[in-house]
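The complex appears here minus one protein chain, its other protein chains still in place.
Labels for the chains are A, B and C, by order of writing; each one numbers its residues from 1.
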Amino acid sequence: MSSEQDYFAVGPDPLDLLFAYTLATDLSQGAVVCMVGTVRRQTAGRSVSHLEYEAYTPMALEVFKQIATAIRERWPATGKIVIHHRTGKLALGEASVLVAVGHPHRAAAFDGCEYAIDALKSDAPIWKKEHWADGESDWVVAGSVGAKPE
Amino acid sequence: MSSEQDYFAVGPDPLDLLFAYTLATDLSQGAVVCMVGTVRRQTAGRSVSHLEYEAYTPMALEVFKQIATAIRERWPATGKIVIHHRTGKLALGEASVLVAVGHPHRAAAFDGCEYAIDALKSDAPIWKKEHWADGESDWVVAGSVGAKPE
Amino acid sequence: MKVSIKLFASYREAYGRDEVILELPQGTTCAQVQAHLARESPQLDRWSKIVRFGVNCQFVPPQTALVDGDELVLIPPVSGG
Partner (left out) sequence: MKVSIKLFASYREAYGRDEVILELPQGTTCAQVQAHLARESPQLDRWSKIVRFGVNCQFVPPQTALVDGDELVLIPPVSGG
């Protein structure tokens, strides 16, 4: 399945929802579902000052491609897929990740988009360091106290 | 549950995804999921020229409010909800409906957003007239040949 | 009593108007109004089993009795989204 329609990116620039949407939509899509993850004020009750993301970019992009392939195997009519993850320092409220999936039918667009973010969170070589208001900071370990499923 | 945070609109102006996203996100949201429905080139194999939407606006807005209430009953931590439906003539590729839901956790943001569009499609007093390339046109009746589930 | 009937989409086109003000006996129900309009415009018949009714922006069952000043909307199958 050609995937040159897709757009994958990992980098420090702020995410652009409109750009992603415009990319993900085309005349054969009936629905585009976008999910944007943002820096929350609190995680597990501890107030956050800011976050820091680090990525092994070449492999993250490779994982994004594999996620797109898997989505198209399950939902063959899926159109364009956009996966964009930010790196570097992020303030409260800023968008850290954006996933957009186009499909002729909305149910599959929802499923594909949710699949993409779940797979990214489990496999993409990207790490989040939480800096809390009390000055402490640590790398988030999924499943540990500091990282409620987001 | 106060819902003054929500934004409901029915009208002819083009939909604004960025506006909806900015509304839907705030510091307590971890995820915002947006779904945009667009005018497809074809429905059930018949090529579309353009669409026309008609709404009983006051009741549609009422239904949107009830949808938001129902979402908050099922997913109490849901933050802001945006539901915006266009009326009037729409060209191919234009966005007809936009739903955005914010929630601290993405799974509930996905579920709430999908619930909203499904409920809108079954209950909102809004009607779509398909104008096909061959000059014919008719009001869409869900479940009839002309209206594959979108 | 006086009731304003709002017509949309296929109803408006079949009936040729988007609003009708009707003078009706007390206690007339929504379903009876639909039947009344369908007698005048037989094309409305195809919806009679699946039309829904809204009174003052709330969905109501077909047997709901109308009161003076109500705004009734006959809702053919919807197709928003």
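Criterion: a residue touches a chain if its C-beta (ideal position, glycine included) is under 8 Å from a C-beta of that chain, and two chains touch if they have at least 3 such contacts.
Worth saying up front: this structure is predicted, and the values here are computed from it rather than measured.
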Displayed chains contacting the withheld chain: A
Residue numbers in chain A that touch the chain omitted from display: 37, 53-56, 58-60, 62, 85, 96-97, 117, 120-129, 139-142, 147, 150
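Definition applied: only the chains that are shown with their structure count from here on.
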CA centroid of chain A to CA centroid of chain C, Å: 48
Centre distance in Å when chain A and chain B are each reduced to the mean of their C-alpha atoms: 23
Junction residues of chain B - those touching two or more other chains: 37, 117, 150
Per-residue overlap in chain C, given as positions that touch at least 2 other chains: 81
